[in-house]
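The complex is shown incomplete by one protein chain, all other protein chains being positioned as in the whole.
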Amino acid sequence: MLAEFSIIPVGKDESVSGLVSLAIEIVRNSGLEYRVNSMGTVVEGSWNEVMDLIKRCHDAVRKETGRVVTSITIDDRAISGSRIGRKIQSVEEKIGHVLKK
Amino acid sequence: MLAEFSIIPVGKDESVSGLVSLAIEIVRNSGLEYRVNSMGTVVEGSWNEVMDLIKRCHDAVRKETGRVVTSITIDDRAISGSRIGRKIQSVEEKIGHVLKK
Amino acid sequence: MLAEFSIIPVGKDESVSGLVSLAIEIVRNSGLEYRVNSMGTVVEGSWNEVMDLIKRCHDAVRKETGRVVTSITIDDRAISGSRIGRKIQSVEEKIGHVLKK
Partner (left out) sequence: MLAEFSIIPVGKDESVSGLVSLAIEIVRNSGLEYRVNSMGTVVEGSWNEVMDLIKRCHDAVRKETGRVVTSITIDDRAISGSRIGRKIQSVEEKIGHVLKK
């Protein structure tokens, strides 16, 4: 399944890139396929793989701040093979253009 | 922690209340504190309690349909005791009115 | 249409109930149907009614803090009449129990 998540530390600085970097390092070392965008991170794996990873990211940020709001959106579809790049390709084929990622 | 979640079956009927009922029954039998609103369900518990419950709900709906989109928002704060009712009370005290729930 | 929204001030105190109260007062005075839950507020109205209201809430919080993250989920269905209470009733009829709101 695909899952996008974002972690917001509440009650710290407006700039959260330091804490977000902590989480991204955990994602990079997880071995799961991932893509970072300017609003969140998309990962691909089984429910347990993905949720274990998000928990570790959440806990790492939570350890540094007293309140964390984490949002997760899961897209789980009965289809074989990786979808992290294929969903965008499928749209690109329909519109006949390469999209900015 | 508090978590609100909603499960959307994609590619079935527009009316999803039958599949949503499946999930709500699992929530009711979980023993966790919960509240149902017209856009999702809020539950309170530890990360593992909450995520195990959401997984069971997601899997039950996913078994009935080929694609499911599940959204989860977690509010995790270093504060003791139940927060599921207290967050609203805290707002009510500030505005001096009881709110519609 | 139905829309649930939540507004998170980033870079202020962990306790956000003061700023949330600001927004709730705007909702109460809007004349739209609404329900408050412990993770957000559900409102019912047309796209413009709902989005104008959310913009006013967002702006009021944003004026008090340098960064705000606002989440909105819209459920727009071709069906007549109010849905803010009816969605839950529909589930209650299926499971044969009144739910905690």
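For the reader, a short list of remarks on this structure follows.
Labels for the chains are A, B and C, by order of writing; each one numbers its residues from 1.
The working rule: contacts are C-beta pairs under 8 Å (C-beta built on N, C-alpha and C of every residue); 3 or more make two chains touch, one makes a residue touch a chain.
All of these numbers come straight from a predicted model, not from anything done at the bench.
Judged over the whole assembly, touch between the missing chain and the shown ones holds for A, B, C.
Although one chain is not displayed, its contacts with chain C can still be listed: residues 47, 51, 55, 58, 62, 66-78. By the touch criterion stated above, the residues of chain A touching the omitted chain are 2, 4, 6, 14, 17-18, 20-21, 24-25, 28, 34-40, 42, 71, 73, 75, 77, 83-85, 87-88, 90-91, 94-95, 97, 99-101.
On the side of chain B, touch with the chain left out of the figure occurs at residues 8-16, 66-67, 69, 71.
Here, only the chains that are shown with their structure count from here on.
By the residue-number overlap criterion, the interface of chain A with chain C counts as same, with over half of its numbers used by both chains. Centroids built from CA atoms put chain B at 21 Å from chain A.
Chain geometry summary: the mean Cα position of chain B and that of chain C are 15 Å apart. A straight line joining the Cα centres of chain A and chain C is 25 Å long. Residues of chain B found to touch two or more other chains are 71, 73, 75, 77.
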